[in-house]
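Before any comments, here is the structure.
One protein chain omitted, others in place.
Chain naming follows the written order as A and B, and within any one chain the residues start at number 1.
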Amino acid sequence: MTRYILRRIALIVPAAFGASLVVFLVMRALPGDVALTILADTPHTVEIREALRDELGLNDPLHTQYLRWVASMGTADLGGTSLETGEPVGTIVGGQLSVTALLAAYTVAMSLLVAVPLGAAAAMRRGTVLDRTVQGVATASLSVPTVFASLLLVWVLLRLFRWSPPIIYSSPGEDLLEHAGIMIWPALLLAAAYLPHLLRVTRARLIDVLQSDYADAARARGLSEPGVLVRHALPNAMVALVTVAGLQFGALVSGALVVETVFGLPGLGRGIVHAALARDYPVVQSAAIVLVVLVLCVNLLVDLAYAAVDPRVHYGRRTA
Amino acid sequence: MSDAQGRAANGMLVEARELRVHFYPRSGLFRRSVVKAVDGISLDIASNEIVAVVGESGSGKTTLGRALVRLVPITEGTVSFAGINVAGLEGDDLKAYRRRAQVVFQDPYASNSPFMTIGDQLLEPLAVHGIGDPSSRREAVLRALELVRLTPASDVVDTYPHTMSGGQRQRVCIARALMLEPEFIVADEPVSMIDASSRAEILSLLRELQERRGMTILYITHDIASARHFSDRTLVMYLGTAVEAGPSPAVISEPLHPYTQGLIAAVPEPDPANRHSLRSVIPGEPPNATAAPSGCPFHTRCPRAIPGTCESVRPALKEVRPGHAVACHLYE
Partner (left out) sequence: MHDPKRKPRRITRLPIAAVVATALLFAVGTLFAADEPRSGGTLTLANRGDPPAGFDSMFTSSIALHHVGGALFGPGNLVMRCREDFYTVCPYLALRWEHSADFKVWTFVLRGDAYWHDGRRFTAEDAKFWFDLVFFGARSGDAVRPPAYFARELGVATKVEALDDRRLRITFAHRNAHFPQILANPRFRIAHPRHLMEPLIEAGQVNVSPLDVGLVGLGPFKLGQYRRGSLVRVDRFDRYFERDPRGARLPYLDRIDYVIMPDPFAMDAAFRSGRLDGTARGQAHFLSRERTAAYERDLGESVFFARADGGNFRLAFNVLREGPWQDPRVRRAIALWIDKPAAIPSALGGYGWTTPSIGPGDINVPTEFINWPRYDTAPLEARRAEARRLMAEAGYGDGFSMGHLTRGIMTEGGEFLKAQLAGLGVDLRLQIVDEGEWNRARVSLDYDSQQGRLAPSPIPEGTESVYGRYELNQDAYAKHDDSHLDELYRRLRESVTMEQRIEVWRRVSRYLFFEQTYIVPVAESIDVVAYRSHVRGLVIPPEDMHSHTDFATVWLDR
């Protein structure tokens, strides 16, 4: 098992660097450069611009720039310094990651807390008004793009209640209440796109299991319907749930890109958009790597979770 | 009504009368349709008896079995179990009934929860019914495993189903059904999905248990040949109705109903001497369960259908020989 985990972690490294190379090349294929962005609002001389380009290392050959950046990934700075601001990339991306990771965690937690009981209720009352309503709302919610839902939510809050979500982000350590006040809205919106996937798979899987022989066997033994659900159906549905939760995680992160902008969260999504527009290469590359690693780690966790919830799955040793 | 051992005065443990189980598919093309899975079956099972229910898939035999143990709701008719009306049971009464009537399913792969160890699966019925304390329950589990010859029991307890073969899993299912020491077991095609070499073993295990424990078994199968060896009496079902019923040797060696005859002809003949004999195999597929034919439900496939009668009049099940009844216009 440990060997398996180590091997998987070892595989994340080349995947991350492969992604970084792609991001590097795509960024360089885009016209424009960060020196011009820094000087954008400023009448400037060629001398200033060239000095800036030299300082930023933009005049070096491409492979030198890439290798320099790769080398800096090994240092505490994690990707050198931002070309735009001169701050260590590690500080920038680290700060942003904590926001996005919290947002994702709240979304996943909120989605699970809603999707599992609701999916279970729908599965147990299959075909009823409750089931149809839940399914209808889930489908509708899934088909509204997050960007539109965000704008709509803000607009509705404003028009109906003359109210808008807080605007100053606080970390949970600084002010938990303020933190919750600003995070709940984007988390709700992300959950609206994420939760239906979980709900659907929970419902579908539970319906399968509740109709299965072993559910009947359990009923025949005298287990009550909730007992069948909790002891037999849910553990089984959990495998499918974990799979879908992992698969949709990438989509969740890309949704974070949108809501972070609308709700003023200083997260990775907004950071990467800003850095890409500014052609702040080290920041974009490092942020992209962080996202790739985040998604790969979540996938690894999902695979490990299989082993935890499903006794049939074993890693690292062969089974008969 | 019932004696101390819970048997009805007439010696019958299970008495089903005009039992009907109808399903109403909720959506799709058949929104308004009715599936009459069991459509007016009457059946008596004596204590310590093995009754086989035979039929093609879709004949309603599995539904009949599930109705008897209340895994599907009964639409109409009565089921009396040792004098108790099973159809109306609810709550604690139903739970109490579950202790007395158990079921073994067809698919041993699907009827074990893959997430629980064998031990936990066997413990569950005891825990649900609050029988014994943890140590006595564990003892009971080990005993049950030994009873179905899954040894060494102490090793088997901690394994998961996916490490076992189909035959072994079915033994687990049987052991699990036995945990509550039921009087009645519905064995729904218990050997059809396990490899041929294990079938005889499982059946003889069931037979042995029946004899040693005095259990009553409803044996559901599509394999009419196995019914001959395993059961005392046989009921043949077609499209939710009983077409023939009687002592197993009589039903199988002298089948009266054209459908039963067809079933028997479809059985591979083990005796090479009989191989040249012409087989009449039932032509066609069973009709759709939502659109049962009028009259005799079998008339659309019957080689001996009587024009003008079979398609309009439904034959009743009538005793034509002692203990041997058939529902067919040929015998009227």
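Everything that follows uses one rule, which is that a residue touches a chain if its C-beta (ideal position, glycine included) is under 8 Å from a C-beta of that chain, and two chains touch if they have at least 3 such contacts.
Small disclaimer: the values here were computed from a predicted structure and weren't measured.
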| item | value |
| --- | --- |
| Interface partners of the hidden chain - shown chains only, full complex considered | A |
| Absent-chain contact - pick from A:25, A:51, A:113 or A:308 | A:51 |
| Candidates A:250, A:266 or A:311 - the one touching the absent chain | A:266 |
| Touching the absent chain when the full complex is considered, from A:203, A:231 or A:279 | A:279 |
| Which residue of A:25, A:71, A:168 or A:308 touches the chain not shown here | A:168 |
| Residues belonging to chain A that touch the chain removed from view | 30-33, 36-49, 51-52, 54-55, 84-87, 92, 95-96, 151, 154-155, 157-158, 162-164, 166-169, 261-267, 270-271, 274, 276-279 |
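Simple rule for what comes next: only the chains that are shown with their structure count from here on.
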| item | value |
| --- | --- |
| List of chain B residues in touch with chain A within their complex | 26-27, 66, 69, 71, 95, 98-99, 101-103, 105-107, 110-117, 124-125, 128-129, 160, 162-163, 173, 176-177, 179-180 |
| Footprint of chain B on chain A - complex, ascending | 127, 212-214, 216-223, 227, 231-232, 235-236, 309-312, 319-320 |
